[in-house]
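In what follows, a structure is listed as structure tokens, so that the remarks can point back to it.
Some chains have been omitted; the remaining ones sit where they do in the full complex.
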Amino acid sequence: MTATPTPADKFTFGLWTVGWQARDPFGDPTRAPIDPVVTVHRLADLGAYGVTFHDEDLIPFGSDDTSRDDHIKRFRAALDETGLAVPMVTTNLFTHPVFKDGGFTSNDRTVRRYALRKVMRNMDLAAELGAQTYVFWGGREGSETDAAKDVRAALDRYREGLDMLAQYSIDRGYGLRFAVEPKPNEPRGDILLPTVGHALAFISTLEHSDMVGVNPEVGHEQMSNLNFVHAISQALWQGKLFHIDLNGQHGPKFDQDLVFGHGDLLSAFFLVDLLENGGPGGAPAYEGPRHFDYKPMRTEDLDGVWASAAANMRTYLLLKERAAAFRADPEVQAAMTASKVGELAVPTLGEGESYEALLADASAYESFDADAVASRGYGFGRLDQLAVEHVLGAR
Amino acid sequence: MTATPTPADKFTFGLWTVGWQARDPFGDPTRAPIDPVVTVHRLADLGAYGVTFHDEDLIPFGSDDTSRDDHIKRFRAALDETGLAVPMVTTNLFTHPVFKDGGFTSNDRTVRRYALRKVMRNMDLAAELGAQTYVFWGGREGSETDAAKDVRAALDRYREGLDMLAQYSIDRGYGLRFAVEPKPNEPRGDILLPTVGHALAFISTLEHSDMVGVNPEVGHEQMSNLNFVHAISQALWQGKLFHIDLNGQHGPKFDQDLVFGHGDLLSAFFLVDLLENGGPGGAPAYEGPRHFDYKPMRTEDLDGVWASAAANMRTYLLLKERAAAFRADPEVQAAMTASKVGELAVPTLGEGESYEALLADASAYESFDADAVASRGYGFGRLDQLAVEHVLGAR
């Protein structure tokens, strides 16, 4: 079996994932905290490439400078011992009650100022640890009632914050790229920038929009029952897939953060196929970390935690194998041709053809036999079944 | 009662709305077709400002030129008699089987060429009738399986098509603005540009992006259980609310196209408040047509059809009254102040303040008392209840 992870696979995990203590809205924690140093070593043993964190995953809220330095020092030592990278860092702007109405978009200006400072401080650390990507998940930026939030003003403040922080990264030479992570709801009733689309649209308005992309999470887009593969395709198409969060979800309900592939398995297959093979495109579409942002189930003990971490990577690699076989299968290739999948890459206008030329082309309209063309089948069902059979390892 | 519509209210209806024959996936039509000339007269009688249409609503597919001219002539006469405007026109790229895999993004290039020609022909008519807005709803642009559609190539083709058509409008001096209408699914399993966000993001990549905005529909965004008022706010914030489709929907299910307000009534209230009052912003946010894109229930006869058309307008006007009263209520204003709603419009940085200055402001971080600030209540519940009571006409 080749499905054994190595650092070359670029698998990364957040400290908060395996470290989740399994406290939920109706229940107390079922697991003890894990020392980040232990996590680093265990992830390295399992074949991971790197580890990521929020400031508070590493340094408890309210730590003094001495304590902070000590936490960082121990963490760096573990990184050095294991060779684990820190490709991404992010900020916790959601746990402390001060952020109950958001960080960058709180109605309270003092909270907004505090949030910016908190981010800047952690960006310093991110740069120090060599991170390339800084993620912004605005989980508290939102509202429960439209009466209480001026959304246009909120977007102004969101932009103000990101513009300032981008300038800070540039001026300090940190070389960070920003990745905005969309989510439709939870913990707020409605969160701003709820989908990959809304985030991409917002990013297009930023002063330094070139250094800002998205960090889509499988389950977040699926909480709106949207097609995640379509969303990633659009993000790639706009050159904005800066990072990705892999996990599983069973449609519109609370944020489940299941192991990757343990939700919509077919979609997971097509996602891996897109990242690794470019889908029908033929070339790898994404080179960055494969980051798992999941939660080990609350029923599990520590052994179950590490087993679940391994399960994420193993499922990804199995799907990668199946996607490779799918693309290599001559029947699939023939079916794709029959379905004209590749023809969509051919421009609709001919080379140099103007709309005047199109208007003059009677075959395009005046003599076009719509009924005849309509009668042709596309053979999409055949392709779909071939994919299912490859997922099932049945070809 | 002031809730009587006049043309000054800018209410418009699609020919296909009242004209829907009530054929659904499981049932045959329950109503006869309505002559567009009759529709124009009835809408005018009811107080509407204008009427909109797809090419095929007016001119049956496959009509020859003589027949086409005749349909247009009769329609123009009715417009002249009634004074009804045609502020928006759009294309049917979804009914005929030839479009079963889409128009602009069909895998079949000949279909794409045909689609472009069909649009151009109808743009000529739109310009002739004085329309300002041309809507693009790509209901068939999508897929049922990720195996069969190269989404990045599809977005290339979508862009190619819109870029060419924009150039056509410019060159011909049509002065049209384009409005892309998002929808997540139905009739395709997944439609490209599924939400207002994805559409705005796509638009930012267009050659003539300045002349392209969105035409969001209440029910389409709510089919993904997204907050429509938030979506409209973002569209306004990006200067892209070029048109709007008003109706009702009960969450994620098939596209219901209910009468406006007959779905999520609180959201309808906040929407009208946003359009008419700018929400907390204080100034009207949208000046364009209030376009109803709904379907009279399949159980109704012709009397029911016209009653439902009137119901849309009346509900809008009643909500407008309540929104005005809400904004004028001193208790609401006091509650907004207590909730710091206006404070969000104040930049987070002071005038001319740099991030260096923010870093130097110890009150922002080093001496910021997070626990004390966290203990303050925002009073959002109070505002929400005041809104509910205004909706209920109880204040």
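Going in written order, the chains are labelled A and B, and every chain counts its residues from 1.
Here is the rule we use: a contact is a pair of C-beta atoms (placed from the backbone, for glycine too) under 8 Å apart; a residue touches a chain by one contact, two chains touch by 3 or more.
Because the structure is predicted, anything quoted here is derived from the model rather than measured.
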Where 2 copies are displayed, count of copies in the complete assembly: 4
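Just so it is clear, only the chains that are shown with their structure count from here on.
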Separation of chain A from chain B, taking each centre as the mean of its C-alpha atoms, in whole Å: 29
Of chain A, residues touching chain B in the complex: 96-98, 100-101, 104-114, 116-118, 120-121, 143-157, 160-161, 164, 167-168, 184, 190, 192-205, 224-227, 229-231, 233-234, 236-238, 252, 266-267, 270, 273-274, 279-281, 339-349, 355, 358-359, 361, 364-365, 368, 370-371, 373-376, 378, 380-381, 383-384, 386-387
